[in-house]
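For reference, the structure is listed below as structure tokens.
One protein chain omitted, others in place.
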Amino acid sequence: MEFIILSFVKAALVAAVLLTLAAYLVWIERKVLAHIQLRVGPYRVGPHGLLQPLSDLIKLMTKEGVMPAQVNKFYYLLAPFLAVFLALISISVVPFGTEVEVFGIKTYMQLTDVNIGLLVILAISAMGVYGIALGGWASNNKYALLGGLRSSAQMISYELPMSIAIASPLLMANTLSLREIADSQSGFVWGFIPNWYIFQGYGTLFIAFMIFITAAFAETNRVPFDLPEAENELVAGFHTEYSSTCFAAFFTAEYINMVTISALATHLFLGGWHPLFPEPVAGIVPILIFGSAGVVLLFHASQTSSTRPWDRYTFPLFGLVSLGLAGLFTLPMLPLPDVLLAIGKAIHPLFWFAAKVGAILFLYIWIRGTLPRFRFDQLMKFAWQFLFPVALINMLVVGLIVALR
Amino acid sequence: MPTTVPLTWYLILSAILFGLGVAGFLFRRNIITVFMSIELMLNAVNLSFISFSYKWRQVDGHIFSFFVMVVAAAEAAVGLAIILTVFKNRSTLAIDEVNSLKN
Partner (left out) sequence: MDALLFLFFALVAVGCGINLVVQTHPISSALSLIGVMGSLAVLYLLLGAEFMAMAQLIVYAGAIMVLFIFVIMLLNAGVERKKGTSMLVKALGVPALVAFLGMVSYLIQRLMPGTENVTFGAFQGGTVQAIGRKLFTEYLLPFEVTSVLILIAILGAVVLARKEI
């Protein structure tokens, strides 16, 4: 019984955090893209546009859902449901941190640990193409159909190099459980280079990481591989005919897939929740980051310009929040009762995990602001004539290194 | 209500699915649906392989169904290419219209 309640609580927590993160990822993406292009981005709703996701949500929920004539209603409505369902379910095997103890109950920061966790994620992401393909087909629209066709071809092609790239860290780790993979990357070489897989294998695993990230971009339909929704060729691709909540479902699914695949990359190559620096420094880094952010915000609060009147209130507020976070990270260093100490201990792995996932998500947005889109034949040529052979040869070399170790 | 089911139920399920596959193979006229009925039969066979693997506590049944999967993948690649070619030449997918050696 306790297990069921615990699972429900964890599932609710993870779903809430994930959906909020997906909503705010849109805001972050618009902000970062805007700053790449020397604009300011969303600014009007809330301080610095922070309430923009909320207003977007209200807009999408209250808009009229237009159902085009002559569509296959069942499949038309099934497709967005399928997309968001498959996107949400794959996060259940991804661990976020080490073991925590809350009110005497020991639990892992993870919904469930299966010993074939990686295969589960691969299986579900392989199924993820149906949402897009079906949506494109059911819309009864030639652009949507082309988007769905492109998407299915692209996903099959890029799954191969991705799976082969995943095999390299698996050869090193000898397990398929994501938590064991992350745990096998603890420690440091020569005391300062972290024992992550990306730094091992004389550079071969770095190549594997690059292949994985490239294929991950294609799997999540992001620029430069966003051919299924290329707006200057296909209007909006597979979701041309979708509006309102159904469109929001596709949108959410895409962003949740981004988060999942970034978490997967973090676990496979970037050491999971293990810090970048050895112990005394690793404990100080988050305090330094949040503390300095708080100090900078508080400093700027005293000299706001008259064109931005709200800054007088928002800057001190966010400064205090940052300082509070910094205080939270100092908890494990202080003599405190066990409950607070446990929170402090749990929050450090979470910080490092979130930082790495955030870095990969930032890379996604950065590349979107930098690279142009591929042409479809170039995309296929790139997958089959470059990425696939390179991945294959790279895996052979990694196997040789593991065998001779 | 019993909490477990006998192994024979799995085998009966496999038989039912195989029978449905045969029925689809015989009844349907669309070449793609016929092909999918074959896949259904292969799946049913896989289920019985894995059930027997459970019965004898041997992993060999898993290996067999693994090979079945590989053969099904190869078959799907070639078969769908053949379907594409047939459609290109005859512009129909109904198998009873593809009945002449000359076009």
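By written order: A and B. Residues from 1 in each chain.
Simple rule for what comes next: a contact is a pair of C-beta atoms (placed from the backbone, for glycine too) under 8 Å apart; a residue touches a chain by one contact, two chains touch by 3 or more.
From a predicted model like this one, the values you see are computed outputs, not experimental measurements.
K.L.:
Which of A:Y24, A:F85, A:Y108 or A:Y130 sits in contact with the chain that's absent?
P.N.:
A:Y130
K.L.:
Which listed residue, A:L119, A:I193, A:L334 or A:I393, touches the chain dropped from view?
P.N.:
Residue touching the chain left out of view: A:L119.
K.L.:
Which residues does chain B use to touch the chain missing from this display?
P.N.:
1-13, 15-17, 19-21, 23-24, 27-30, 32-33, 35-37, 39-40, 43, 46-47, 50-51, 53-55, 57-60, 62-63, 65-67, 69-78, 80-85, 87, 93-94, 96
K.L.:
Considering the whole complex, not just the chains shown, which residues of chain A touch the missing one?
P.N.:
Looking at chain A, the ones touching the missing chain are residues 75, 115-116, 119-120, 122-124, 126-127, 129-130, 133-134, 136-137, 145, 148-149, 152-153, 155-156, 159, 176.
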